[in-house]
Every structure is written in C-alpha cells, then in structure tokens.
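In this view, the complex is presented without one of its protein chains, the others remaining in place.
Then we have chain A:
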Amino acid sequence: MNAPPSFVDIVWIARWPLLYGLGTTVAVSLLAILGGTVLGTLLGLALTYGNRVVRLLARAYTDIVRGTPVLVLVLASFYILGTVGLDLSAFQAGVLALTLFCASHVGEITRGALQTLHKGQTEAAKAIGLTFGQTFRYVLGPQALRLALPPLVNTAAEMVKASTLLSVIGVAELLLRTQEVISRAFHSLEFYLLAGFLYFVVNYAIERLGRAVERRVSVQ
C-alpha cells in the first residue's frame, strides 16, 4: 500500500536526467554564444570595413539568417546536413544552427557599435601611424565593446531561450528531459513550472552578470 510518489519524490528520482539536461542546455548555449561571438565579430567587421563584394555577401548572410525563424534553421540544419552526406549528430547540427543564428545577431550589433564611433577616432589613429590592426585593438575595439555590451547580454539570454528548440530534433537538453519525465510520471504542470523556473534562473543570472560587467567597464 504505497502512496503514489509526490512531485518532490519524482524530482528527486529524476534528478540526474534533469541536471544532465540542464548541463546540456548550458553547454549548447555556451558553444553557440562563443562560436557566434567570434563569427559575428568577423561578420560585423566585414559589414563595416569590407569592400563591396564582402559587404554584399555579409549583408546577404545576415538578412537571410535573420529573416528565417530559428526553428526552421534548426530543422533545416538537422535534415539537410545529413542529406548532403555530413554525418552530424543532432547535438552538433543544433549547435551549428544556433551558432549561425547567434553570429547574424552579433554581426549586426558589432556593425551598429562600430558605426556609432566617430570617424575622427580612426583618422586620429591613422595620423599617429597606427596600423588598422592596432587601431582596432587599442582604439575602436574597446569603445565598441562598451557600446555593444547591453545588446550582447540580451543575445546571450536569447540563445539560452533558443536552445529549447533543440528538443524538437531530439537533443536531450533540459526541456526534452522534462518532457520525458512528464511522459512517465505526469505532473506536467509542476514540471513545466520547474523547467520555466530553471530557465528563468539561468537567464536572470546572465542579465545580472551583464549589468555587473557593464558597471565595471563604464567610463563614468
């Protein structure tokens, strides 16, 4: 005569799958944010300083990726890459899609920040004989980063949210793990609330951390 397990019991029983899912969510988001930031910064440079052909290509990439829903990118990457003979796991295909998506956003943010900087800065750097690399490293980069920080933090939180879409192609991140537990043990209301709470905590932490860094690097 055992009482049916309560929600807390089930959470305890399923703690490892859920924690593993949370870990996967964090890993997916981190990889996509890192890859997307590197790629996006290059994209932003191409959009700002590239010659006409480079600019046109970068613009086409950004507009196409930003005009397509993330879920479509994820599904397309998952189905298409297999068809053309690239044997990627769902995890890899998903991270790739999120990285490309993140890069398009970071590209626009970088371009926006660089274009806001006054032209005189570049001219002054040239006048004292800095190369383009040095100008970017010592003059433009640090200022652009300060401008770009708030939208970059936003993008990071967006990527954590977008990582839930990988559940659709079967990546065992937090949302898919939650759904699996629900399908065995019910309590869908409580489990979705729990998942929502965990996502909120991760994103809220990113937001707070971002604010702290902003204060740290602000000039005032």
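The rule we apply is simple: a residue touches a chain if its C-beta (ideal position, glycine included) is under 8 Å from a C-beta of that chain, and two chains touch if they have at least 3 such contacts; residues count from 1.
To be clear about the criterion, contacts and distances are computed from a predicted model.
Missing from the rendering is one chain, named in UniProt as "Amino acid ABC transporter permease" (options: "Amino acid ABC transporter permease", "Aspartyl/glutamyl-tRNA(Asn/Gln) amidotransferase subunit C", "Peptide/nickel transport system ATP-binding protein" or "Glutamate synthase (NADPH) GltB3 subunit").
Of the options A:Leu75, A:Leu117, A:Leu147 or A:Ala172, the residue whose C-beta touches the omitted chain is A:Leu75. Residue A:Lys161 is the one among A:Arg15, A:Arg137, A:Lys161 or A:Arg211 that touches the chain missing from this view.
With the whole complex as reference, residues 63-64, 67-73, 75-76, 79-80, 82-85, 157, 160-165, 167-168, 175, 179, 182, 188-189, 192-193, 195-196, 199-200, 203-204, 207 of chain A touch the missing chain.
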